[in-house]
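With one protein chain removed, the remaining protein chains of the complex are shown where they sit.
By written order: A, B, C, D and E. Residues from 1 in each chain.
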Amino acid sequence: MKKSYTKGAKISNSKGSRKTILNFLKGLLKKGSLDAVLIPMRVPAGDSYAWVLIKDKKLLDDANPIAPIMPVQGANALSSCTKKGKGNLKIAALMRPCEIRAAIELSKLNQVNLESVTLISYDCPGALPMSDYLQDPGEGEKVFDSLLKKRDRDVESVKPVCGICDNFSILPASDLHFGLSADSRDNILLIPNSKKGTGLLNKMDIKPSEDISSWAKNIEELKKVQEKKRKERFEYVKDMVEGFDSLVKTFSACVGCHNCESVCPVCYCRQCYFESETAKPDIESILLKTKNRGSISLPADRIMFHVGRMVHMSLSCVSCGLCTDACPVSIPVAELFSYVGDRTQQTFEYRSGEEKGEPIPMKTYRKEETKGINELVKGAEG
Amino acid sequence: MKPEGKDNFTPKIVGYLCNWCTYAAADMAGSSKLEIAPELTVIKVMCSSRIDFNMVLTTFFNGADGILIGGCHPGDCHYDKGNYYTRRRFALFKDIMKILKLDPERLQLSWISASEGNRYAEVVNSFTEKIKKLGPNPLNGNPYF
Amino acid sequence: MSKEFMPKIISFLCKWCTYSGADLAGTNRMKYPPSILPLRVMCSSRVNPVFLIKSFLHGADGVLIGGCHPGDCHYQSGNYYTRRRFAILTTIFDSLGLESERLKLSWISAAEGTKFVRVSTEFNEKIKSMGENPAKKKIFL
Amino acid sequence: MNSKDKILVIGAGIAGMEASLLLANAGRSVLLVEKLSLTGGNTIKNEDSFPNLECSTCMIAPIQQDILQNPNIEVMTLSTVKKVEGEAGNFNVTIDKKARYVSLVDCIGCGMCYEPCPVTLKNEWEENLSEKKAIYVPCEGSLPNVPAIDPEHCLQLNGKKSCNACVEACMFGAIDLSEKDEEVQVDVGAVIVATGFDMFDAGKISNLGYGKFPGVYTSMEFERLFASNGPTSGELVLRGGGESPRSIAIIHCVGRKELGYCSGVCCMDSFKYSHFLKNKLPDAKVYNIYSDICLPNKTYQIFYNKIKGEGGGFIFQSSPEDIEIKESSGKLGVNLTDRNGAAESLDVDMVILACAIVPGKESENLAESLGIELDGKGFFLTRKEDVGTVETSKAGIFVVGCAEGPKDIQNSVIQAEAAVGKAILIGEINGK
Amino acid sequence: MDKVLKIDISAEKGVVELLKYLLQNDRVSGVFTLRKTGSDGSFDYALITEPGLLEDAIPLHPFMHVNAGKILSALPSMRKPVAAVIKPCELRSFVELVKRSQGALDDFLLISYTCGGSFPYKTTVKGQTDKLLPEFWKAVKSGLDSDSIRPTCRACEYFVPMNADITISLIGEKDLDSKCSIFLHSGKSESMVEGFKAEISKGELDLSRFDSLVKKRKEQKEKDFKELNIQDSGLDGMIDIFGKCIGCHGCSRICPICHCILCDFESCAYDYDTSMIENELLGRGGVRVPTDTILYQIGRLSHMSFSCTGCGLCTEVCPADIPVSTIFRKTGEKVAGLFDYVPGKDVDEEIPVTIFKEEELSELGND
Partner (left out) sequence: MESKKTSSKIGVYICECGPNIADNIDIDTIIARLPSLEEYQNKELVVKRYKLLCSNEGKEFLENEIRENEFTHLVVAACSPRDHDTTFINVCKKTQLNPYLYKMVNIREQCAWIIPDKEKATEKAIRYIRAATSRVLKQSELIEKQLDIDPGVLVIGGGISGIETALSLAGKERKVYLVEKSSELGGKMNMFKELLPRQNGNRDIIEKKIEEVKKNESITIFLETELESAVGFLGNFEISLKNIKNNQPGAEFTVGAIVAATGFRLTDTGKLAQYKYSKESEVYTSLEIENMIKRDGKIVLKSGKEPESVGLIHCVGREEKGYCSQICCNYMLKFISFLQQQSDSIKIKDFYRDMCLPHKEDQGFFEEVKNKGADFIRISDVKIKGTHVEYTPIGKDKKEVDVDMVILAPAMEPEKGTEELAELFNVPLSETNFFQEEHQQLNPVETSIEGIFIVGACHGPAGISESMLQAQAASGKISTRLIPGKKIVPEVKVSEIMEDFCMGCRTCMDICSYGAITFDGELSVCVVNEAICRGCGNCAGSCPSGAIRAKHFTSAQIYQEIIEAIR
């Protein structure tokens, strides 16, 4: 059983949450407790954000720990620099909870090495849809700033999946957490959630001695609201994918660019199976299908791609919503996958990104399987 | 394209059978001259764990009316534990078909050991019957799959 | 920074001509700039244009390709392709406003030790005059 | 190949087959002699084998196939060893090879010959639970999948009537009723005896009612009754009645006292039956009536615990001799007398007698032919002056599996492998 | 001199009739065209072998969600050619692919038309297609640009098909709603349509009437290039433009010329190990991850810019609204210009990187 941390440190929020976080990170870099920080930074043109691994603490001034949009999933960024081993750098990665969960999933798949990485999360207000932000970045910043100041969740302007996210705060798997929705806007709670996190606090001489229950209660309440919204929304989403016709209708605009796959953090393959030579619809199958059906829609196998991808990654889906952002024809991919993911994860009694080191369901088995699985294979026995 | 009604419907069923158990059972059923529905075509694999999602999807989306996966009983795998993984993969796949309401009934996993020639015949015949009742794979008229 | 700027010049040298030419320069105790970092390739046509882009974006101050003279290629026609690829790449650089002057192609045969020294020295000087590759300090590449 | 490189294996059960296959794969030539018309021994009769409940056919059929297809192995069915002369490295063996009347080469196993045969017989291999024709394979999936003719009952062969039905039915000319029994001489370098075991005759303990009451089964009968390729295709129906039992008593240690040894496998077999029954007839009551539970393997207790968890009564009873089985109005009454004097009676539909393992009937003759000894119990005796060995008193002759004493499959195979190691050296002595 | 067929029905219907004729008379194995897939205005490319299903065909619909050239290259050779109705840029893309052994012209009866342009993705996403169609066709009839077509199309000078077997004349055809003019350019097309009921004459598509449109489009192109303004700001300009790239590589996936199974820039050669990142950090103090954002763009330019047919799908598909196509066209034009190469013009002309001339580019390499 994982030790649960119930204490945190209160730090002043007088300079705003972003500045407070940056100062904390700067302090760690200064003390040498960290070698580098992975953090979002606004691009020079000012119209987007990118992940930057910062070593030079001066550069931190330009970073924005809580970016209004999520153009690239943090787990992808982390994977790109730790996939091949832990290296010599002690890195802190400041990411949204869904990014942390994706990083945990990737670590189970050996695509991220967390050994020298400290995962730092915060109470996430959600992210703005990329297309909205790109329309007018200045306005986007403003909208997000106001979001950041609210204590409840505003779902109007955030991405649809953020609007129904019930996993926006501390997780079993992050090392350190910034409780932004603390009792008052004057304070931020700094909550260690692992030995690594406690270690960093110690280095900074911060004693996590404050009780965090009122913060936790607030989060719990928000979560309940979100859970309800999620459930309600899924009732609607369900109709978009149930049955052949709905599936076709939902994906009919798909142009087959596979952006959803390439931005997906847990689709870690170099080449998607469904683009590979192996899975390429072969000549015979196209001919055969055309002959049988009188016609065939092209490019072929678009539905196959989406359903196949659900099979491949729904168990690891963290509902980060990047797929929707990246879809040029605005298919609500993220909600569909979240819906399917929630259900398959339930069957396998698994929650993606909840626990480091837990094997992903397809890497393991039980001789006597869970009820959900047994239900599904019913008929096999005998 | 003439849509086949349920009455004059000859389903196309693919049976993935593991070399060591179910394929042997199929042989035994054959030697026993049991009457088995002709609609099932057998594809032999060394172990049921060889079957990946895409294979099932391809089969299904290409218009197969039913898919039967036959493997050794759990614990009997010739390769120690392959079929435990088959079971999980199958469950996941079926789950997704269920969620998407993509005719999950058309997919069946059965553990049939080498000595169960009778069971093989029963399973194939009843599965074929079931598929006949379900009617043609609706994907067959759908240009998208 | 008072320290004199010492460029880094990645040099892809074909084994049969230019690399031998460089060797010859060495054997004859001729001096050429230490900023030249020679990388031996079997033929200049092995140099994928992406190698040059990568070298450039990662901060190499200059990239030099050395190959046999047209018509002399050990593999018959490799360097003709090198030439086309180089032309394509510099055109791309130009149209993107990138400093294509930092890329250089030169034909230097095995006998042209002197030419190697001259080309490398001139190139080195040119790069020096251009200054450090700005890409070296860019974070968002 | 030099004759002394050839190895004779007697008995095509699991131990004999395993030994043959290993030797053949090492390039040695093997003569595998089997008294029945099929390979597989007793193991192939089981539906599943303990403790993993692995399907026996799945487990063994690939080996049987390999045996039949391996160019280094000659399988001689319906044959027994009559005489062995000579010494290690140089034995001369005389084999009594009974006519099969069906060519192993020409027959393709289509089974068209059974139907026309006018003679119907009890199928002994199926513990007389089913019938066969005078031309028969003992069960579905027999390997080699080629029938044999029972010369005692074939009308043509026993001279009762002129009948040519099977010959006419065969389109491959595979049946030759003029085939004669032969005596085959062969030179071998070593002999591995793997003749297996028989089951204790439960009829000898009269109070258990075997043979008297149809509801009383021996363990082997139950194995076949349960087997999916058996007489009822695995349907658990009582003899004659056609109904499934609702309560079953499994009596352990049948014959142990009479024989003076524990067979070491019957507890596990009984638990296996208990599991089968619970699985197939979830509402049935199953009682295990035992004296000592013997679980001589690191994994057996796990199995035992699992069976206990499945429910079913475990009743301690010191010895089956003190059990009295009676029948009244179709129900079997099992009267137990616990050592503590408390009597108990169970009403059941079926009784399974877990019979002890006894030496094969022909062990005595074979021992004599081979010139080796039996122990006091009738099993083959290994070299007295050694510990843990498969060697017999005669160099070059090895005994493995249940021919040496009761044991489970694991230990039979271990012995087979051990014998292979020893046998392979004979003829290779110079290399050593 | 080409043959011209004239029928007295609308152009779209005329094409469908022609397709139907081809299919019904077994001249072709199948038909490849856009077709309606639902009553909600959704549509798709389809390979059709059942003549009845041609009822839903909308061969001239001004929309391109995928480059048909790419799809054609993935289709198998069938017994007889497949009649394919595609846009000029798609046709040019297909020709480029054929040069790369990704398909064969003989497998198809290529039907194209003088193209008035396509709607952007967002038109269909917002469901505005039906509303905008009348205006579009009106503009086509009068030989002008519709307001609703993509900026890419408005800067496209190659709207008259090259290499088509059959060309349908649309731009400037005032009677589009009641007349359909079909130009047959090859012996292949002539024998294919033999027997098709139409008024047959000889004649050629009058190119001169497009002059003003070509001119206007060229001007628009130059304007676009200028607005892009990368040349002047160099590296910083690149960063400004590509800074928001999210690395989805959708541009390469949708690109008809990028036919690789696995893009080089996604291969393991571009995986970093941690020490390489550390190295990078030494010089810069900070480094963007995943790395190689600009490398990918310039790299891709070096791979295919000379074959860029300007179909504009990369811009459409970019989630970060980067004007990818404009950059590629601008660069591509220059690169192709080096070798007087026009992508997709002549199938026998080899792509610039597979051939060389001994006497060329003499200034390079000589000091």
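One rule holds for everything that comes next: contacts are C-beta pairs under 8 Å (C-beta built on N, C-alpha and C of every residue); 3 or more make two chains touch, one makes a residue touch a chain.
What you see is a predicted model, and the numbers here were worked out from it, not measured in a lab.
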item: Residue among A:Ser17, A:Gln73, A:Gln111 or A:Ser169 that touches the chain left out of view; value: A:Gln111
item: Residues of chain E (touch criterion as defined above) contacting the omitted chain; value: 79, 262, 267-268, 271
item: Absent-chain interface as seen on chain B, which is shown; value: 12, 14, 23-24, 26-27, 29-31, 33-36, 38, 41-47, 49-52, 54-55, 58-59, 62-64, 78-82, 85-86, 89, 121
item: Residue numbers in chain D that touch the chain omitted from display; value: 14, 18, 22-23, 25-27, 49, 51-52, 54, 59, 63, 65, 69, 105-106, 108-110, 112, 145, 171-172, 256, 260-262, 264, 292-302, 305, 316, 338, 340, 375, 377, 379, 384-390, 405-407, 409-411, 413-422, 424-425, 431-432
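One rule holds for everything that comes next: only the chains that are shown with their structure count from here on.
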item: Graph separation of chain A and chain C (steps between touching chains); value: 1
item: Chain closest to the middle [Cα centroid of all protein chains]; value: B
item: Cα-centroid distance, chain B relative to chain D, in whole angstrom; value: 35
item: Inter-centroid spacing, chain E versus chain D (mean Cα positions, whole Å); value: 75
item: Overlap residues in chain A, where contacts from two or more other chains coincide; value: 41, 43-44, 50, 52, 59, 248, 252, 294-297
item: Shared-contact residues (touching 2 or more other chains) in chain B; value: 1, 75, 119, 143-144
item: Touching residues on chain C, where the partner in the complex is chain E; value: 49-50, 53-54, 57-59, 67, 69-71, 77, 79-81, 83-89, 91-92, 94-99, 105-107, 115, 118-119, 122, 134-141
item: List of chain A residues in touch with chain B within their complex; value: 241-244, 247-248, 251-252, 273-274, 278-279, 285, 288-289, 292-297, 301-304, 307-308, 310-312, 314-315, 339-340, 343-344, 347-348, 361-362, 365-367, 369, 372-373, 376-377, 379-382
item: Complex contacts: residues of chain B adjacent to chain A; value: 1, 53-54, 57-58, 61-63, 74-75, 81, 84-85, 87-96, 98-102, 108-111, 119, 138-145
